[in-house]
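Quick one: this structure, given as structure tokens, is what I'll be asking you about.
Omission of a single protein chain aside, the complex is shown with its protein chains in their original locations.
Entry: subunit A
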């Protein structure tokens, strides 16, 4: 059983992924509360086995090719105690992906507050936002439209955004979200 994402590859690789990237390379930041499904989503994007995923203590990086773009996806752990460190990873982000567990009604407010805080950060100003309304396969999951309402997405004026219903464990809806990402790549300086 592999409990980690295998292409971490040492410190040098972190520096390589940190580089200001050439035109066809993008930096995607994957955030959300713990147990939202970020690592599963990342593995799904990289077409890897998603049956054994454990809580992320730290982060995982993967490169995915999509529509001719190289997407460097940074998946950051979502546990409460490590959320203060999300800011470490904000620099040079091209697209922010926020993952929500739609079946977790109790923490909808919490996730909404975390997102609101992210959107106010200077380093993420104007960065396009994609929200994955995850776990749509569960009977108790709220539909994407309702989640959008709760997160207050309609009030966002300073960036483009999109909400995409998905099931990270089987990949439903994941591809559609990535297509939106490729269409909404910000123009590089």
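The definition used in the following text is that contacts are C-beta pairs under 8 Å (C-beta built on N, C-alpha and C of every residue); 3 or more make two chains touch, one makes a residue touch a chain; residues count from 1.
Just so we're on the same page, contacts and distances are computed from a predicted model.
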item: Chain excluded from display, named as in UniProt, from "Ras-related Rab-1A", "Large ribosomal subunit protein uL4m", "Defective in cullin neddylation protein" or "Dynein assembly factor with WDR repeat domains 1"; value: "Dynein assembly factor with WDR repeat domains 1"
item: Residue, one of A:19, A:70, A:105 or A:125, that touches the chain absent here; value: A:19
item: Residue among A:87, A:105, A:125 or A:183 touching the omitted chain; value: A:87
item: Residues from subunit A at the interface with the omitted partner, ascending; value: 3-4, 8-12, 15-16, 18-20, 57-59, 81-82, 85, 87-88, 91
